[in-house]
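Below you will find the structure I want to go over with you.
A single protein chain has been removed from this complex, and every other one stays in its place.
Chain nomenclature is as follows: A and B, assigned in order of appearance, with residue numbering initiated at 1 for each chain independently.
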Amino acid sequence: MKLNVNNAQHDVDADPRTPLLYVLRGDLKLNAAKFGCGLGQCGACTVLVNGEPVFSCVTPIALLAGKEITTLEGLGTEEHPAPIQQAFIEAQAAQCGYCIPGMMMRAQALLQRNLHAGDADIRAWLEPNLCRCGSHMRILRAVHRAQHILTTAQKGDAG
Amino acid sequence: MSDTGIVISRRAVLAGSGALIFSFSSVAQSPAQENAAPLAAAAPPLPGSLKQSPFLDSWIRIDADGAITVFTGKAELGQGIKTALLQVAAEQMDADFAQLKIVTADTARTANEGYTAGSHSMQDSGTAITHAAAQVRTLLVAQAAQRSGLPADQLKTDNGAVVAPDGRRFGYGDLVAVEILHVQASPQSMLKDPVQYKFLNRRIPRVDIPAKVTGGEAFVQDFRPDGMVHGRIVRPPSYGAVLDSVDTTAVKKMPGVLKVVRDGSFLAVIAEREFQAIEAMRALAAVARWHESAKLPDMAALPAFLAGLPARDIKVIDQQQPAAVNAKMISATYSRPYVSHGSIGPSCAVAQLQDDALTVWTHTQGVFPDRDAIAEMMRMPKDKVRCIHSQGSGCYGHNGADDAAGDAALLARALPGKPVRVQWTREQEHAWEPYGPAMLVKVSAALDDSGKIADWDYAVWSNTHSMRPGPAGALIAARYLAEPFPEPEPKPIPMPEGGGDRNSNPIYKFPSMKVIHHFLPTMPVRVSALRSLGAYMNIFSIESFMDELAAAAGADPVEFRLKHLDDPRAREVVSTAAGRFGWSAKPRAGSPGHGYGFAFARYKNLAAYCAIACEVEVNHETGRARMVRAVAAVDSGQVVNPDGIANQIEGAILQSMSWTLYENVSFDDRRITSVDWATYPILRFSAVPDSMEVHIINRPGTPFLGSGEAGQGPAAAAVANAIANATGYRFRDLPLSSERIKAAIGV
Partner (left out) sequence: MRGFVRSLVFLCVLLILGAAVYAILAVQPALDPIAPPQASSFDPALVKRGAELAAVGSCGVCHTAPSGRQFAGGLALPTPFGTIYSTNITPDAATGIGNWSQAAFQRALRRGVRRDGAYLYPAFPYDHFTLVSGDDVKAIYAFLMTREPVRATAPTNQLPFPLNIRLVMYGWNLLYLKPGPYRPDPAQDEAWNRGAYLAEGLGHCGACHTPRNILGAEKTSEKFSGGEAEGWSAYAINASSPAPVPWTADTLLQYLSRGFNADHGVARGPMLDVASNLGAAPSDDLHAIAAYVAAQIGDAAAPTPQVAKQAKAQSARGSAVAAASADSQADTSYNRGTNADNDEGALIYAATCSGCHQGPRAAPFGGIDFALSSNINGPSARNLANVVLNGLPATENKHSPIMPGFANAMDDNQVAALARYLRAHFTDKPPWTDIEKSISDARMNVRAPAANAAPANGAASTGTQQGTTNEAQR
C-alpha cells in the first residue's frame, strides 16, 4: 500500500496489520521512532499523523492510507536541524537518548498547535512519554528553548 | 625493527627530561601517581587501565592524514563517556577536537577494561587515556625535535601540531612513523597544568547527541547489516520451567518464517521481517507447553524472608568499643524490595556466524566477559568470537543485554551466514532481567551526652549484586539448553567496592563501629547489579538513620552530619548543598504538606561526593509525595565535562526518586507479575520537580572520581527525610508509596 511519510510517497509491501513502527524501521530504514514496549505505554515510538501524535507501535498501517506521517527525520537533519532539534542539542537534553525522538515528536505536535503553552501544560502534554534516565528537566528546558527559537523567528518574520 | 633499542630510547624520552611532572594523590583503587623514581627500582604500577594494557597504541592511534583515534575498553551507556574521554585525549595531546574519533569496547580492537560499571570509567579509562595521550604528545615532540634539530623543550604543541619557535608546524600525522606509538607506557607522564586546560572542565557538547535527535544510526537497534533477519525468543513463563512439548508445524508455515529453533527449553523463531517474527513468536508461545516449578517468596514478607535465609557473614568493620554510660540507644530497621532496571528499550543484539567466526553487536556493559560466556556456551574458541559494543538504551547495570547477545549467538548458529537480530519484548525485559536485590538493614546507635554518636552497629542482608558473565551459566539461554550450563555460584564483591555492603561503611567518624554484611547465596529471584549496587540501600538507611539520630539529639540534620565528618571535601559538599538550598532559612517543621530533607554520601567512600537537599510536598488526602525542589552539590575531582556530571546527577536524583516512591518488582508464588509499565509504574512528568540545581566543585589536577552512581543513595534518603519532616512519620520500608504514607498519616 501507499504511505505518505515525510512528504514522500512510499510503496510498502507489508501486511496491512503491521504496526507502523516496523514499517518505518524495517522497510523505510528510519531510525528515530523506537520500540519501547509495543503496548502504547511509553511513547518511544511516537510519530505524527496529520500533525498529531500517535504511538506507531500500535497503529497498523491499514489505518494510514492517505494520511501524512511525519517522523523526526522529516523535521530536519544534522546539517539543517529543525528548531526542536536545535533546541534539544543546545539543551543537551538526553542521557541515553532512546526516548528522545518520541519526546521531540510529541513536543513538536504541541508547539504546532500552541506555541505559547506554559510549563504546566507542557508537562501534562508529555505525560504519556517515559524517560528512565531522568532527563525530564532538560527535556522541559529544551521544549521551552524550542518555543523561544520559534517565537523569535516569528517575530523576525513579522518585524 | 629492534624493539629493544626503540623501547629504551622512547622510555628514556618518557622517563622525563625535566619537564612538568604532576603527582596525583594516591587513591587506593586507582593509582594515578607518577614520581621521579628511577626505572630500575620497583616501578609503581601504571595508572588506570594502563596497568592491564600498557601499550600506548592500545589507546591512541594517529593516521598519516592527522586523524586521531582514541580507543577505550569502556562503553557509551548514555553517560557521555565518549565525549568525556575525547576531551581528556584532546587536552593532553593538544589535539584538534574535530580530528578526534573514538572507538569503544570491541574485543577485537580495544583494551579489555572489564565492565563499564561501578563509575569506574573516568578513573580507569580516563586516567589511562590521560597518561597515554600525554605520553604520545611527548613522543611526538621528540620526533619533531629529531626532525627539526631543535631541542624538545623549545617545542610547543597546539591544535594537532608540534610548533617550533619560528612558527614551523609539524602536524601529528606527519610525525607518526613506524610504530612509534607501539611502546609501553611509562609510569611518568608530563601532564598539562590545569590552568592551561582548554577542554577539561568545559561543557563540550556530546558527540553522540546530534545523531540521536536527527534519526542517525545511534543504537544497536538501528543496526541493519545486509541480509539481516529477525529473531524472537519464547522464554519460559517462570524461572526453571521446562519445555515439555511444542508443536511447531503451524508456526513453521507462517509467512516469512525461516527457522524455529529449539534446544532443550530454549525456544525461538527467526523470520524475514520483524512483524512476521513477532507474530510467529506469539503463535509459538501459544502452543508451547511448560512444566513450571519455581517457588517465589511472599512479596509481603520479604524482610522476614531475607532474615531467615542462610547467610555467610562478612565483617566490614569491627571496631567496637564498650558502650559509654548514659548512652541513648536508638535502633531502626529498613528494607527495600526488588527493583528493576526498567530499561526503556528492551535488550537487543545482532549476531552473525560467518566461516566459523561469530560476531555479536551488543549493548552489554562488558564485551570481554560477555564474549567469554558466549564462547563457552557455543563451545567455540574465544578468539573466534568477537563482541562489539553498540549502544543500547540506558542499562543502569546488568540488564538483559548480555543475555540477548547470547540469544543472538544461538540464533546466528541456526542460520549461518545471516545476521540475526534478536529483540526482547517489553514483558521479557521486565520479567527476565536480573533485578537489584531486595535488602534488609538493621542498625542501632548510641548517642552520648554531648549529642554525638558513640557507637554504631549496622547489619545488612543481601544477595550478591553481580551475576554477570563470565561463565556461560550466567546467560539465560545457556541454562535452558538441552545440555545446560549451571548457574554460577554467587560471590560477594570484596570491599572497598562491595556489593550488598557497598557504602555500608559510613564515612562518618564514630569512636566505636561494627558493620556486618550477611551475604545470602540463596536467590529465588534473579538478581545482579543495579546502579550503585548496595549503596542505594545502605545510604538510604544510614542517611535516614542519621536524621533519626539528629532528631533524638535535638540537632539540625546538616549540623549533626558536620559534627561527625572530618573529610574537608565532604564537609564542603555538605555545606554547599545546604547553603545553596537555603537550608538554614527554611521552616524547621515544614509548612502543612511540605517537608525538607538532606542527605550526603561519598560513593564507595572512594568516588564522587554528593549531597542533596530537597523539598517534598505530601498531599494529605492521598498520601502522594512529590519532590518539589532539589539542590545537589557534587565533588568529582578533576571535572572533565561539567554538563555531563550535572546530567548524571539530575538523572540519578529522578531515577532514585522513582525507585524510592514507586517501585517494586511484583510476583506471585511462581511468576513475575510486573511485566510492563502498567504493572511497574515509574516516574512520569506529572511528578517531576519544579526545579533542580547541581553545583559542581571542581578540583583541578586531582584524580577523576566516578560520578554516575553518586546521586542514587543520597536522593533516596533526602526524599525520605523530607517526607518525615512533612508528615511527622518516619518511613523505613521502600517504596514510600502513597498507600503507605496515607495509611500512616490517617485522616
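Assume contacts are C-beta pairs under 8 Å (C-beta built on N, C-alpha and C of every residue); 3 or more make two chains touch, one makes a residue touch a chain.
If you're wondering where the values come from, they're calculated on a predicted model, not measured in any experiment.
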Could you tell me which of B:Asp370, B:Asp643, B:Asp676 or B:Glu709 touches the chain that is not displayed? B:Asp676
Using the definition of touch stated at the top, determine which of B:Lys198, B:Lys384 or B:His620 touches the missing chain. B:His620
Taking the entire complex into account, which one of B:Ala577, B:Val616, B:Leu661 or B:Val694 touches the absent chain? B:Leu661
What residues on chain B make contact with the chain left out of this view? 232, 234-238, 254-255, 278-286, 288, 290, 425-428, 430-432, 592-593, 619-622, 624, 626, 661-662, 666, 668, 671-673, 675-679, 681, 684, 686-687, 737-738, 746-747
In terms of residues, what is the contact footprint of the unshown chain on chain A? 15-17, 38-41, 49-50, 52-55, 58-60, 62-64, 67, 110, 113-114, 117-118, 120-121, 123-125, 127-128
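In this text, only the chains that are shown with their structure count from here on.
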Round to the nearest whole Å and give the separation of the Cα centres of chain A and chain B. 29
Along chain B, where are the residues that touch chain A in the complex? 77-80, 203, 205-206, 208-219, 221-222, 224, 255, 273-276, 278, 342-346, 391-394, 396, 423, 425-426, 643, 647-648, 650-655, 658, 676-678, 682-686, 688-689, 691-692
Looking at the complex, which residues from chain A come into contact with chain B? 14-15, 17-19, 22, 25-26, 29-32, 34-39, 41-42, 44, 71-73, 76-78, 81, 85, 88-89, 92, 94-101, 104, 123-124, 126-127, 129-138, 140
